[in-house]
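As you look at this complex, bear in mind that one protein chain is not there, while each of the others sits in place.
This part shows chain A:
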Amino acid sequence: MGPPKKSAARVSEDPDELVRVPLQAVLLADSFTTKFRPITLERPKVLLPLVNVPMIDYTLTWLESAGVEEVFVFCCSHSKQVISYLEKSEWFSQPNFTVTTIESQNSVSAGDALRVIYERNVLFVTLKVHGDFVLINGDTVSNMSLTQALIEHKERKKKDSNAVMTMIIKHSKTNPAIHQSRLGTDELFMAIDPNTKQLLYYEDKADHSKGTLHLDKSLLVDNPSLSLHHDKQDCYIDICSPEVLSLFTDNFDYQHLRRHFVKGLLVDDIMGYKIFVHEIHSDYAARIDNFRSYDTVSKDIIHRWTYPLVPDAMNFGNTAMKLERQGMYRASEILQSQSAVVGPFTVIGSGTKIGNHTKISNSVIGEGCKIGSNVVIEGCYIWDNITIEDGCKLQHAIVCNGVIIKSGAVLEPGVVLSFKVVVGPEFVVPPYSKVSLLQQPIEEDSDEELEYADSTSAIGSQVDKSDVEIASEVDKTHFSPVSELGMGGAGHVWSTCEGGHEEEWRHSVAPIPKDKILEAIKTMEDDMELTHDGSFLPLSGELKPNSNDSDDDDHEDSKEDSYYFEKEVEATFLRAVHENIQESHLNLEINSLKLSYNKLTADCAGAVFYAMMKFALDTPHSSADSLLKNVQLVFTKWKQVLTTYLIDIDDQIEIILKFEEMCSESAKEFAPLFTKILHHLYNEDVVNEDAILSWEDEKKDADEADKVFVKQAQKLIQWLKEAPEEDDDE
């Protein structure tokens, strides 16, 4: 079990000796999102305490125990804080475990971070990423064993050099009513090949309103079997081959690991890179993405799913926690009044004082807090050095370091109080409000791309500037007697523009309100009534392409479809004629019809031609000559519409066939004019001679009855056949 000597590993470059290369990990100490605002304006997300231990410690502890020997911590916003924290911690002095920090100020996404690492990889030998590495965010909690996943990854890599990544997934049911996992992330749809475990489809932003999911047909064609899951949770732990770094550099527009990189690889089959999944069963892994997952993961830790990463074992030089009955964790040196009631599943840090008749349940309380008498705390996350005066009521809130809550104040569910906020006496903080000493950044636009907008770095640097500024701001607010937070309060209540009021409950620490669930269940039931069979999709199942049945259906469908399609095109054309719509607009409309009926261009050409002829026929005419004139008029005006669909010779043949059909069936008036109109079409360049000739060719073996029009056009064909020769003569 001895640590492999690094020098030895470098000397033996034998590819079979890959195992001896020390396992490395890239830890992104920045989530590149704004979900934890306003807290993350002052402190990086990875340093936020999760059950009184900074998140990054969970990640590093796991990496260390999973056998990773070298970790590159990529710091971006608040990089100074992260680095100084790591320097003070014991992580730099571990045997067989090296932690190296990489600092970058201008990365705004995970993609940028990996590009920076790639660049440094090329430049500095010391930062070399040798082989496979684990890519993880600094906010992931796990106790899984990597061995099996690594072995699988390496074996696949040996067989197929395009298997660049193994994603770790875990079985976890989503709530069908609100389409949300217990971690507060959106419902995730994955298609996985059950045999090879290859990931074929990944969609985390599915549109629930329709209740349908679109899979590319080729997925079903190319894969003998695939299983579609929506009960898997993405753990955001990836085992990557070194190629991943260069892929990010090649595709400089990749930003998000999942939305761009994974989907990009899945859609783009030119390079043929493949992603595989590894499912963990008894192990735990989850990423803290939003306040809801902060709450859920905290509870999982308290319930010991993350064993041995549990409070009584995770004491990093702090005083030891002790687990008491009913999941109560208590540090030493707690001053608790006899009459105080501390309920189950509560963690209390050392040096905390709890006053008389105070009730605490399902909460995490940090170190050095002073909690007064008659306080009710329920489901809250209270960090370090917080003063809560008498008679306060706190429900499902996150309270950051140094906050003072004056007597009688009430925090409604979902409140987030950032650092050093002061809540005035008897003040009620409304539900879901976020309060910070810092002003809300103004330049927010509720765009999807906000998460990567440069505001992150701008604000990050602004905050990094100095604490002095913040302090002065604090002073300012202190002096104002009445602030937004009552008498003597300090802080700004952020208006909720991101996501809007509707979605607040989805990502909050507070439990989902009952009425929201009822509402969601109701809409779900309505949806079910709409669907014919009313049956649910099974949670996961294998879909095998059963080609026979569907083909028959297709046939009948397509016949009817064609009819409706022609009708629609005709109606559109007539409308265009009567309302004088521009040709390009008409084309657009027909194109959309083509897409919705799933037709080929040849079908369009036929339909448009039919519509035009029909229109010419319906225009009042006295004799065959005037009919011909009508046709000529129509074609001069609308030829453009038709020619856009005449891309190749087949489309033109289709027109001729269509014309033939019309002449013999629906519009016999054209029959005597067949040759003339055909000639006209030829002159107008709607059909060229090759088309006419191959049409004749096709008709050679047909019945006599079908040859009527060929014979009629014989003269024209003859002429056409001679014409090239003349050209040649010249």
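Please note the rule applied: a contact is a pair of C-beta atoms (placed from the backbone, for glycine too) under 8 Å apart; a residue touches a chain by one contact, two chains touch by 3 or more; residues count from 1.
In this text, contacts and distances are computed from a predicted model.
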Protein name, per the UniProt record, of whichever chain is missing from view ("Translation initiation factor eIF2B subunit beta", "Sorting nexin-30", "B30.2/SPRY domain-containing protein" or "BING4 C-terminal domain-containing protein"): "Translation initiation factor eIF2B subunit beta"
Sole residue of A:Ile83, A:Leu219, A:Val376 or A:Ile512 that reaches the chain not shown, by the stated touch rule: A:Ile512
Sole residue of A:Phe252, A:Tyr307 or A:Trp719 that reaches the chain not shown, by the stated touch rule: A:Tyr307
For chain A, residues in touch with the removed chain: 61, 64-65, 94-95, 143, 170-173, 175, 177-178, 180, 182, 184, 231, 281-284, 292, 295-296, 299-300, 303-308, 313, 320, 322-323, 327, 332-334, 345, 510-512, 514, 517
